[in-house]
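One structure is given here, and the rest of the page talks about it.
All protein chains of the complex are present and in place, except for one that has been dropped.
Take a look at chain A:
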């Protein structure tokens, strides 16, 4: 298709700019598609959805029309007992009939709450009349992850508290490593360190395109100059701040001296009313730029190892921008990402 298009283009003389731009777009799209190798998991999911979509009555009908023309024997037996497709089972005075079972909506919902569509389920699954008999099989529904009840629908964008909890868990898990794990961990951390830079740059680009001015995930302790003005000072964790200052590229005498002075600087006494006033101002000023939550999150984030930080950044990119770092592809939406990216981990992309 693409080759044909270029051939046609070259035959018609010199290309205009817009033609060349379109071509480049096509090429990009093609490359994008090549990245999208279907994973095993994806094949499993697709076949399942396909299989669950069609009722057995539909399948029987299709086979009858396509194949030998003989009726499905099991269905024939049921019809002999007085069944008509679209009806429920049960005593005849309780049977409910629906216009067409085949039109039943998705009977399979993965990763989503089954209960998020209760009306639909009610309408399709249970017959419309006061009958409690089932017309279509129960859906298979999977609860994604360990989220509590009430959070099923909000899976797409985790709140700051959720992220904080997650970071706390990551930090805790690191403490439980044994010796062997630790050796491997160190190697992985170095690798992650290398990948973190590009990932964070992508994050900054996409965020800025989206109009975001600040994101905790942009922060890199190895590059203190990348921190926004005054942010470092706002972090109330001296050990962490000192370690970040040590990473400062500016290791000149002057620079170190300034850092030293900053650390040793005497705080103004707050005995006079003026001072109290001015400090208050300062505090409120700081608060408007960096919320308490940001500070807390940043502290947590910076305390994590490179691997955990990378995980968080990549997760954010996937959820917010449907961008897969390993594919190098920005998908149209979550559904596209889910269908076409082989998975969230690097191994999935081997």
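By definition in this document, contacts are C-beta pairs under 8 Å (C-beta built on N, C-alpha and C of every residue); 3 or more make two chains touch, one makes a residue touch a chain; residues count from 1.
In the analysis below, contacts and distances are computed from a predicted model.
K.L.:
Given the options "RNA helicase", "2Fe-2S ferredoxin-type domain-containing protein", "WD40 repeat-like protein" or "Trafficking protein particle complex subunit 10", say which is the protein name UniProt records for the missing chain.
P.N.:
This omitted chain is identified in its UniProt record as "RNA helicase".
K.L.:
Which listed residue, A:21, A:48, A:184 or A:212, touches the chain dropped from view?
P.N.:
For the chain that is not drawn, the touching residue is A:48.
K.L.:
Pick out the residues on chain A that sit against the missing chain.
P.N.:
Counting only chain A, the missing chain is touched by 40-41, 43-44, 46-48, 50-52, 54-57, 63, 67-68, 72-78, 80-83, 85, 87-92, 107, 113-115, 118, 132-138, 140-143, 146-152, 154, 158-159, 161-162, 165-166, 169.
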